[in-house]
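Structure incoming, see below.
A single protein chain has been removed from this complex, and every other one stays in its place.
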Amino acid sequence: MLKKLIPSLALGAAALMMAFAPAQAAYPEKPIHMIVPWAAGGGTDVVARALVEAMKKFTDVAIVVDNVTGAGGSTGNKKVAEAAPDGYTILFNGDTDILGALSVMKTTYDLDSFKYVGGVFYSPTWILSHKDRNITSMKDFIEKAKADPNKLILGSTTPSGAQMVMCASIQAATKAPFRIVPYQGGKDMTKALLGNQCDAGIIHAPMLLPEVKSGVIKVIGTGGSLANCSYEPVRSIKPLAEEGIPVEMGINRGVLVPAGTPDDVVQKLTEIVKSAAESQEFKEFGERFGFTPQWTPGDAYKKGFVKQMETFEKAKAAM
Amino acid sequence: MSETILHIFSGFQLAVTDPINLLLMVAGTFLGLIVGALPGFSSPMAIVILLPITYHLKLPAISALLLMMGVYCGTKCGGSYPAVLLRTPGTPAGACTALDGYPLAQRGESGKAIGYAIMGSTYGGVFGWVIAVIFVPVLGKIAVNSRPEDLAVIGMLGLTMVSAFVRGNMVRGLIGVFIGLLIGTIGQDANDGAARFTFGIDELGNGIPFAAALVGFFGMAVVLSDIKEIGSVSELVSQKVSLVMPKLREVKKYWKCMTIGSLYGTLVGAIPGVGAEGSTWVAYATVKNKDKNPERFGQGAPEGILTPESCNNANNGGTMVPMLTLGIPGDGSTAIMLGALVLYGVDPGVTLMRDQPALVYALLAGLLISTIIMFFIGWFTCPMFIHVLKQDRAWLFPFILVLATLGAFSCSNSMYPVYVALAFGVIGYVFELCGISVVPIVLGIILGPVIEANARMALITNSGDWSVFVSSWWRAGMLGLIGLLLASNLYKTFKQS
Partner (left out) sequence: MNKNLLELIVSLVLIGFSAASLMTVGMAEDTASPFLLAQERSLGGIDYSSFPRLYAIVLIILCSLNVALLIKKRCWTTQLDASHEKRRRILWLTLATGVLTLVYTLLLPYINFVAVTAVFLFVMFRLYGRTNLLKNGTVAVAGSVLFWVVFVYLSHLTI
């Protein structure tokens, strides 16, 4: 009697098991919220939206960008770190921006609170100066600073963030007597640079690229390679490390998920993001924006975080 | 000059020849009016929703931006409707309109009040466009050369205007201002990131979200204070009211106050970082202080509606200047529009006017066209709004409370601003009971950070030298003016007591 039942029992058990199968088996099946911890219209936000548009070709679900601003990005980072690890809440931010938030505040999350899907857009952090200041390179800036102590101003877009760390690192490495002045965001820094109110300013590339193209603003240094820049003349500017100032800083913007997210979900998400990042559409956006996008796989992306962390730790220790 | 005129014409051509563009402007303006009339739903919120939609539809850049421009203009007018009819503004910019709009409506002339609001908005929009188009290079230069010390002085000047909003003796007004200033210091210090008064709560690190405070003061507090009006048959409901558009000669009569309002709006909009949200109040205060009978204000004076409304629409023209000449946004809506430009591959920044003059002037043309469309749509849809907003308060108040919650929530997509709004609702209610105006608090919250951050920045960039505040004749003059205004206020107070 029991033998006859076995097939039905097996079928029933299988059906039951399927009913209780984790929802992720069919990931993604509802809208994905991509959290951008910066204001709408800003650099990271624009890249995120371009990526989302490219991602739409590789998945049927809606992907929505949520701008969750505050605390140098920490509010948004925290929201994702504490979100349900089901792959429907993902973070889009830059590696050095996250590190900046971590190195200054006491946070409830850290690098281990996330799994790293991958980086989609790298750009170095560059040092700009108004053409009327007649500063030709960082070496020139350092010399002028030494000649006139405590006069030259190197601006940073925030008092505590990647750009500030770069300022502090440069000062520690060169021991040059210039002043570091923090501005109140990219908007403020842009205004100061355009109005020639500071000698030089540090900001993530490709902000102010149009002004560089027109010659109003000069690039006097960069924290990383500019070889991928869509504007040819700046490609040859050597990174600070090759000019004798051992400071590296750039921003690799990418996608992160909460740490508990199951591997298969991460895998599926990675496929979507990778395809979008390598798509023609995103490439064209990148070229227009200023840099050719590059895909950094998850492991390498995480390694990049750890490596950049050293710069932040060193800068903090030097103070 | 002739080249500019040529550009203006080609701009209009670009904006209107494609019928899609015209359609989008009409749709955008209509949407903007509705969004503006809903307390809690604001222009940046609507524009940020449209952004991915337009990007996905692969609309040409100019079409997407004209749609957003329509919304941008529409909200500035729509925000006045609930301000006039319910004392609760639909957008932060419309808060000042309630001061005279509501009393006028209470007297049974709500149609006229809305008429004035529409008229003021249209005047301001057109004026702002004219100034923007003519003075774009000049204003751009002023904006880019504005230094922190200038902004600090302007902020202080704005703060001295608070006397216009004080009921009773000056001490209460000053108390309000300093409460606002103190509240404004909550959060991370702009110059070194020190987290003041946060007590470990992360959200407080960003300070008090201004929009949430406004929603609390002018949405929730109003509901709490006006509960006594529920059920009472007010003149509003019993009269059959239709829109009464002011005659053209009334425009001539009030041109002074509208011009002052528009000038304020355009200039403040053109200089980023000076606290554009406060411009309506400061304009109102200026007009009131200059008037022969300032007691009329707050009782339904037409100037009290025309000035803030023209100011907030002129703001739109003003913010176009830094947006199009420098690539710097003046407010949330223009920040998103700039993002849209970047997404579409147009390089905003100093080169935009030179490389794409047609686009720039088409956008400006869109501003003017949207303002005119706004006038007509506002006129024709007004009865619809009046009908909705004149329902029994027993229906409206709960909806306003929900809208206030949603609006506060949308500040940062979290519950924190909602609690801020609730707290300010209670505070506003208590102050209202005492008879103390909350406007000085609002001015303190807006202008406090502007003054402090810029004053400290001025000192930092000048190595701690205080003389920087008087080192230019302009600044010294402004400080002298501030001193004079303070002295005259003190004198008036002593005369009273």
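As written, the chains take the letters A and B, and residue 1 is the first residue of each chain.
We adopt the following convention: a residue touches a chain if its C-beta (ideal position, glycine included) is under 8 Å from a C-beta of that chain, and two chains touch if they have at least 3 such contacts.
Only a predicted model underlies this, so the values are computations on that prediction, with no experimental measurement involved.
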Residue among B:23, B:394 or B:484 touching the omitted chain:
B:394
Touching the left-out chain: which of B:8, B:26 or B:45?
B:45
Which residues does chain B use to touch the chain missing from this display?
41, 45, 49, 169, 171-172, 174-175, 178-179, 181-182, 185, 188-189, 191-199, 220, 223-224, 227-228, 230-231, 392-395, 397-399, 401-403, 405-406, 409-410, 413, 415, 418-419, 422, 425-426, 429-431, 433-436, 448, 452, 455-456, 459-460, 463-466
Absent-chain interface as seen on chain A, which is shown
31, 33, 64, 66, 103-105, 159-160, 164-165, 167-168, 179-182, 315-316, 319
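The rule is simple: only the chains that are shown with their structure count from here on.
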Return the distance between the CA-based centres of chain A and chain B, expressed in whole Å.
33
In the complex, go through chain B and note every residue touching chain A.
44, 48, 51-52, 55-56, 143-147, 188, 190-193, 202-203, 205-206, 272-273, 326-329, 332, 335-340, 342-343, 345, 347-352, 354, 412-414, 453, 457, 460-461, 463
Chain B partner contacts - residues on chain A that touch it in the complex
39-42, 45-46, 49-50, 52-53, 56, 65-71, 74-75, 78-79, 104-105, 150, 153, 158-160, 179, 181-184, 187-188, 190-191, 194-195, 197-198, 208-211, 213-214, 216, 285, 288-289
